[in-house]
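Here the complex is missing one protein chain, while the rest keep their positions.
Chain IDs A and B follow the sequence of writing; residue 1 opens each chain.
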Amino acid sequence: MKNTQLRLLPEGLYIAIGVFALALPFLLDLYLVHLTTGVLVYVILSIGLSVLTKTGQVSIGQAAFFGAGAYTAAIISKFIYQSVLLEFVGALVVTVILAIFLGYVTLRMKGIFFSIATLAFTESLLVLAINERKIIGGATGIIVKPLFGNNMVMIYYFALALTLISLLTSYIANKSKLGYASLVIKNDERLANSIGINPTKYKIAAFVISAALSGLAGAFYVHYVTFIVPNDVFNLSISVSILAMTIFGGAYSFIGPVIGTIVLKLVEELLRQKITYGHQIGYGIILVITILFIPNGLVSLWKSRRISSTRQANKTGGGTL
Amino acid sequence: MDNLLQAVLNGVLTGGVYLVVTLGIALVFGIMRLMNFAHGEFVMLGAYTTFWCFTLLGMNPYISLILSALVLFVFDLIVYKGLIEHILDAPSINQVLLTFGISVILQNLALILWSANSVALNLKTKVIKIGVIQAGQDRIILFLIGLAVTILIILLLKKTYVGKTMSAVSQNRKAAYLLGINVPFFYLISFGLASALAGLAGGLVAIVMYSSPYVGGKLGLRAFAILTMAGLGNFNTIIVASLIMGLIESFVGIYVPQGPGWAEGISFLIILVVLAFRPAGLKGARAE
Partner (left out) sequence: MSLLEVKSITKKFKGVTAVNDLSFTVDKGQILGLIGPNGAGKSTVFDIISGIRPPDGSTPMPNTGEIIFNGENIVGTEPYKICSKGITRTFQITKRIKEMTVRENIFTAGLFGKKEHTNKEMINKEAEEICILMELAEKMDVQAASLTLIEQKRLELARALATRPILLLLDEVMAGLRPTEIDRVCAIIKSIRDRGITIIVVEHVMKAIMSVSDKLVVMESGKKIAEGNPRDIVKDPLVIEAYFGKE
């Protein structure tokens, strides 16, 4: 029996999207470019989260690493040396260390304890940041220089590049042993153990990757807005909205988080004029409705339309496009 | 020395409130293996019920405790039937996400309806002095109520037919079905019972502490820190762990500068420290 490979969107569509993304600054006015850049930050965060959700773990603490990356970059920029490369490497190092530590301690436990720990971690960092006045200015915030002399177009391309790096990371992770292990772990940890998978090790690896990508997003963000206070970044509502966007789009797929983020951010923008507050409740409702009706996200609606097909073992990994 | 004893008393009294909160979570998990992220928000709703009963209706706070329990019982039956029942057999990630979503909805609903300001009952309470230590009469009575309810629940589970059936259902669902036990009904009752506990706990919180949309999250965090210490299997250890939690908070509040501001951090630290030094995991709470 011949089997067709599963593709969510035809290759042509991907290329079209890519071309559009590259040409965007020339097609839209600067305000929209600015907006898109903001959306890209969320896209990067969602992609990062999806690497973790593939193992079946829920992190409500992406904001913690987002903020850690932002403040690391800010501190390096202000006190050590102004170099984008150094700042990003610094953000990576800090978030990776934090994730290894937190993950090693909490990922051996039932999922909900891990989730609560990530939440508590974010709140603890928030309190720490507010109280630390000397270095990071506490609640009064910290200022850094903008990238590229505030050239909106260059900043957008930088964000786009980071997004591509995130997608590449997610793709490679999925094709690697981590991809296979994640699917087994999410399904049944006893099974994982019986075939030689160390669930904790791979959960930590996924957590570290998701933290690193969040840290990168944070390091970019601080240069993008040039001024942050702790509550801008160590904010639970960021974690909640990222979670909703990822789950809504498709937590276990490659392109799902991207789609979910873009759709929900668009909706948020459109509703912003009419409804000035209450976004958070919307994200809660989306989470509930998604889990009850389309637990595998928007992308699963596309898939069910197509003939149920299969993948060949060593051609595609545990994920789907 | 006076300070120390007072700290101990305060800690014990606070621990009693945490106990009732944590008990509800442990009950639901024990019977249907569901971790309800939204339990803290149920408590929050119970707190507001008591608050509004007192403020709007002038009801005696102790009577409104019963009302809170009832309101939450009914409200949560609806939540259970409508939302939670469907994911009882789903992968645990779905359970975490659904109950978390519910908690977000409830917390924000409270924010929209009642604003972020915390409100207190401001009861004029008689202060009872025992030697060098003192406590409000209400606090003591409520502590005793909480303790009594806890013991009642534990006895209920061990001694009565209903309780034993719940235990049977929790251990082997299929066998229970085969024995003719209406499992979905027992799940419903168990969830309702835990919800009533949440309502009661909320009432305790409203009287002894304050009500706010954020109180659910704060209590939930403490409850999970307590469960990390106590493990999920044993109600007796939960009693001890709740009191320890109350004591730790009380001591940090008095002896550490800026103590009260670190309340969340304490819970987080407890979780980390306990997990770090008991790497074998805690009974029942370990990932499978």
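Rule of thumb we're sticking to: a residue touches a chain if its C-beta (ideal position, glycine included) is under 8 Å from a C-beta of that chain, and two chains touch if they have at least 3 such contacts.
Model, not experiment: these values are computed from the prediction.
Of the candidate positions A:Gly12, A:Gly149 or A:Gly196, contact with the hidden chain is made by A:Gly196.
Across A:Ala117, A:Val144 or A:Val184, the single residue that touches the chain missing here is A:Val184. For subunit A, the residues touching the chain absent from view are 1, 3, 177, 180-181, 183-184, 187-188, 190-199, 308, 310-314, 318.
Keep in mind that, in the parts below, only the chains that are shown with their structure count from here on.
A straight line joining the Cα centres of subunit A and subunit B is 32 Å long. Residues 35, 37, 83, 86-87, 90-94, 96-98, 100-105, 107-109, 112, 220-221, 224, 227-228, 258, 261-262, 264-265, 267-268, 271-272, 275-276, 279, 281-282, 285-288 of subunit B are the ones touching subunit A in the complex.
In the complex of the two chains, the subunit A residues touching subunit B come out as 53, 56-58, 60, 102, 105-113, 115-117, 119-121, 123-124, 127, 131, 186-190, 199-200, 240, 243-244, 247, 277-278, 280-281, 283-288, 291-292, 295.
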